[in-house]
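Only a single protein chain was left out; the remaining protein chains are all shown in position.
This part shows chain A:
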Amino acid sequence: MASTAAVPFWRAAGMTYITYSNICANLVRNCLKEPFKAEALNREKVHFSLSKWAGGKPEKPTLRSDTPGV
């Protein structure tokens, strides 16, 4: 049974549902009124450091942070 269900346009463009959902949520957050907007952006702050390992040693880490310099 070939599935000919129409795929949503974002899936056809190679995007996953979770990416789509996060984009939608970000757009809504950016359109909030002032105290709520600050709270929402505060809540969604991200801070992580990622390093790939090669040959038993970590390589240079990439830092993704909304508070740089920490």
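Rule of thumb we're sticking to: a residue touches a chain if its C-beta (ideal position, glycine included) is under 8 Å from a C-beta of that chain, and two chains touch if they have at least 3 such contacts; residues count from 1.
The rule is simple: contacts and distances are computed from a predicted model.
The chain that is not shown carries the UniProt protein name "ATP synthase subunit delta', mitochondrial", picked from "ZSWM7 protein", "GPI transamidase subunit PIG-U isoform 2", "Alpha-1,3-glucosyltransferase" or "ATP synthase subunit delta', mitochondrial". Mapped onto chain A, contacts with the missing chain fall at residues 9-10, 12-15, 20-25, 27-34, 36-37, 40, 43.
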